[in-house]
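Excluded from the complex is one protein chain; the other protein chains are retained at their positions.
On to chain A.
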């Protein structure tokens, strides 16, 4: 056995030398090797292939702690945006019909859709002649990528350019006893064998709130444990409206709480002990599942980056990138969630990937514009926004230089269902004086994503309050309330919209 190993190692070394010789003559196996087959990696590789480049994309999913793994497509398709939105829809329907749809009923539909997307990507890659390899990629040198299969077999590829788009994975709070053994993350929530039952969601990010939101909506007793503030980085007034709505609709919140330990009882349930920071006392309760949503970590550890000289941000672990997605090594690029300072969003990864492919193929010099990106949080009451939060606008321009217009409105559809609309709200943050350039636009209400998308284009064009007021609304919609906004916070007047 040992003899065989020795022979294998000798073969590998010889192979390496042969490859290095090939590099020196300037011929590579591929024009482009993309490590990571998620939103960004797939968009980049397909675009490059379409432009005539010889491309290979390496995708490999390291199973989660609980053993969950999935097909090609990355986080968005398999354990992010897509199953999230489907479950969010299921929850909304469940609430609307006052007949909670069970996890077991929705799971097959969601999983089937995800699998059809996996297949769709495979067909597209094959069609566009992108070589797909289900291997874990790592860098050997600036033009060589090693790919390891699940069974440990290794292959080598050489490439003129290498793109890293490996994204991120959920973090586990490893310092909390029992957290890793007994908890799950968003990687697992869509693929569980059984319903998660009574669930504790730890965290206050959009991932935490969205998951807690749909779990509540499908009839499960759900608690969110928040250390300090919800939706850090988002407008805090809007974040408060989102959580107020969730509380009113049955999601429990444990504020200012820090988990201490998770134990599994003989009955199989999980006992969580946490510290109530306000009283300083410890509390305890039991749950069927504990979902950690305490942040995401970049997938860079096993890429061999230090060896090749690709520099990382020491704190975040993300790859340092320039405006053209280049790294500290000339022919190595990185984009998507893995890039330091980049938004962790699918549409920005896709667009950045396509532009990078076009630049590498010499078709354009256009760089990705990461400004003015609109987003939506798909909590039970959706929150859409583009531009600055009120706090950010105050901080940048000064409270006296901004004017905030706002309105509490009631969606017509809530009237029929007799739903409480207290948290349906619009806020337009503008520069004070002149045409009042819009600095930020915020909307909570049904279909917030659909509402915000159109206004995002206006924002991109430099819309002012005058433009907004000159726009005639479509009636009856929630979106039209944005065009009618006229009460400023400064005036102190009642901002409730009355009548038709």
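We take it that a contact is a pair of C-beta atoms (placed from the backbone, for glycine too) under 8 Å apart; a residue touches a chain by one contact, two chains touch by 3 or more; residues count from 1.
Criterion: contacts and distances are computed from a predicted model.
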Per UniProt, the name of the complex member that is left out, chosen from "GATA amidotransferase", "Thioredoxin domain-containing protein 17", "Integrator complex subunit 11" or "Serine/threonine protein phosphatase 2A regulatory subunit": "Thioredoxin domain-containing protein 17"
Sole contact to the chain not displayed, among A:54, A:85 or A:122: A:122
Positions on chain A contacted by the hidden chain, ascending: 112-113, 115-116, 118-119, 122-123, 126-127
